[in-house]
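The complex appears here without one of its protein chains, the remainder shown in place.
Chain nomenclature is as follows: A and B, assigned in order of appearance, with residue numbering initiated at 1 for each chain independently.
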Amino acid sequence: MKIFKLPDLGEGLQEAEIVKWLVKVGDDVKADTPMVSVETAKAVVDIPAPFAGKIAKLYGNPGDIAHLGAPLVAFEGESDTPDTGTVVGKVEVGQKVVSEAPAGPAPLTGGIKTTPAVRALARKLNVDLTMVTPTGSDGLITGSDVQRAARILSEIGPIEVMRGVRRVMAQNMELATAEVASATIMDDADIDAWPKGAATVLRLIRALVAGCRAEPALNAWYDSEKIGRWVMKKIDIGIAVDTPDGLLVPVLRNCGERGIDDLKNALEKLVADARVRKVPPEELRANTITLSNYGSIAGRYASPVVLPPTVAILGAGRIAKQVVVVDDKPAVRRMLPLSLTFDHRAVTGGEAGRFLKAVIADLQRPQ
Amino acid sequence: MAQITLVEAINLALKHEMERDASVVVLGQDVGVDGGVFRATLGLASRFGPERVIDTPLAESLIAGMAIGMAVEGLKPVAEIQFSGFAYTVIDQILNHAGRMRHRTRGRLSCPMVLRTPCGAGIHAPEHHSESPEAMFAHIPGIRVVYPSSPRRAYGLLLAAMRDPDPVVFLEPTRLYRLFKEEVADDGQAMSLDACHTAREGTDITLVTWGPMVQTTLAAAADLAEQGIAAEVLDVATLKPLDMDSILASVARTGRCVIASEEPRTASFAAEVAANLAEDGLLTLLAPVRRVTAYDTVVPYSRLEHQYMPGKDVIVTAAKKVLAFA
Partner (left out) sequence: MAIVAKFEIHHSQYLDPHGKAVQPLPEFARDPQNLAALYRWMVLMRTYDAKAIALQRTGQIGTFASLLGKEAVEAGVGSAMAKDDVFLTTYRENGAQLMRGVTLKELFLYWGGDERGSDYSGPRRDFPMCITIAAHATHAAGVAYAMKLRREPRVAVCSLGDGATSKGDFYEGLNAAGAWRLPLVFVVTNNQWAISVPRSKQSAAQTLAQKAIAAGVDGAQVDGNDVVAVRHAMDQALAKARSGGGPALIEALTYRLADHTTADDASRYRSPDELAEAWKLEPILRLRTYLMEHGAWDKAKEDVLLRECNEQVQAAAQAYLDTPPPGPDQMFDHLYATLPAALQKQRAAARGED
């Protein structure tokens, strides 16, 4: 049953005398229908039905006192007083539904092991903890380790941070080493037949073109993620140039289809521009193969670094007279040492060998 | 000046204060005619009468609750809970009423009472008689928790507790009651509450302890000294409010700390000291803080008692581990 209690009649009145019932048990009443006349100390008032419903019971007879808060009329139906769910305070009801995702344990991260006091010391002495070799048990960096590192650092002076061209070289070589499966084959070209004053680099360029023609696999780009390659039609040779700022590799485009004089002029301009840093950025990228003529300074054989996405680099060493065997007899010949490093993910030994053979064959032609 | 035991020192302090202040009364089970089951209240009933040395019915909540009522009404009650295992019953009265009386009446009423109880294992007692409840009491707001470790300190700290305007839970180390004697002057001088006491000076490591473990820790410090290690031993004495400044100052000098107590490990009072060291003393630490405590098991019946209680060897081992850290 829904119980309706005598409501607050105002002015602090706690009671009222029932004068007359205006409804009876079983009546269907609308909201606000007067149900009972009561007399307070002040006046006779009619109390209206608080809602529509069927009268189930009347509490009290005319002449009885009705009290504030005491049951007055019962209506049929279920009580709709909301359950507070507590007898003290107020328990908030929320509508949010949460679901917990099952979480596994967080992985243990490795890292530097040391105490906060030692960390504070490292900060104070400006020591990078990653540079410190721990001597404590279980890899613990001790205070004396930090002191030692600080001493060393004070002796060697501050670090010179690489910038510009040197920085780019450092980053590129790091990338290359991480990725490339490099293999190197070395051989010599007998260039004794060359005329005096022959332009080495130009001959090397032409030889490279010959090599690419013989084995196009070395004039390609490789994508390690897709495990795929683009064998390039155009031969764009990156020429390693040593400049005051560091190593630059400007690109001589389309070497396979340009005439020798065109190449010669282009090469001269390229090198001159490189030396004064006038090569535009787009001409420093997207080469398909690289040439390094380190021999112009010193060094015979090398294993130069293949820069992705290219798959080959030809290194040319110092031309020198060597004693070689010709027709079973010792002879003095001008020899050009060659080192071909290739990315073995994209190039086979056979391809590299045939490439080098073609390069040597072209170089050994007198003109 | 007499050489007396710890329990005699307690008796002396009670006698002194009851003489000095007529509002001091003692209540508990068997405290009157029998002089207390450990004789802590020996002779008080015949000297001060049964009205002031009250043999109560067997009812711990009553003992604590009456002490509260008496204290509010202006007496200075010293209530005894006979054994540590029965002290848990009074946590309700201490936490919900004694510790709150001043606060919830805005100072209109206050509760200057002392609740004494013998604590700790090592006397081959029946079950439930060997508890270390200090963490539970130290968790209660508005009270003091005091745990003396020697006759002189028991005398001085109990006097201070009886004179304190706020409730004091006074835990007594049962196995030290008669273990050794000390010269104690019956001069009525109260010792300072809220302060650690340096039981032994040292430079290599700080050993923090209280109650019955102070003796054990001093023995460990002696062993360490033979090995060339100078340990400093701090007797916390007042667990609440905790004098962390003294502990931090000591650890700032030594850089290393072992906390030794007889409590079950988890949520022990030792954990509270360790947490404070981590929060406020981290950069002075050269090694992790180690706790030497009892196991997280029920206090075993007497057969296994000495396996349960941390002995001096455990403290020595822990100290050496800490010293070897780095």
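For the reader, a short list of remarks on this structure follows.
Throughout what follows, a residue touches a chain if its C-beta (ideal position, glycine included) is under 8 Å from a C-beta of that chain, and two chains touch if they have at least 3 such contacts.
Nothing here was measured: the structure is a model prediction, and the numbers come from that model.
Considering B:D166, B:E182, B:D204 or B:E232, the position touching the chain not shown turns out to be B:D166 (whole complex).
Summary of contacts with the chain left out: across A:V19, A:A70, A:V165 or A:V305, the touching residue is A:A70. Per the touch definition above, the residue from B:M191, B:L242, B:V273 or B:A318 contacting the chain not shown is B:L242.
Residues of subunit B in touch with the missing chain: 25, 51-52, 54, 56-57, 59, 61-62, 64-75, 77, 92-93, 96-97, 101-110, 141-142, 165-166, 194, 240-245. Although one chain is hidden here, its contacts on subunit A can still be listed: residues 1, 3, 8, 11-15, 41-42, 59-60, 65, 67-71, 74, 79, 81, 83-84, 86-90.
Everything below uses one rule, namely that only the chains that are shown with their structure count from here on.
Separation between the centroids of subunit A and subunit B, computed from CA atoms only, is 59 Å. Subunit A meets subunit B in the complex at residues 115-117, 120, 136-137, 140, 142-143.
Across the interface of their complex, subunit A is touched by residues 255, 282-287, 326 of subunit B.
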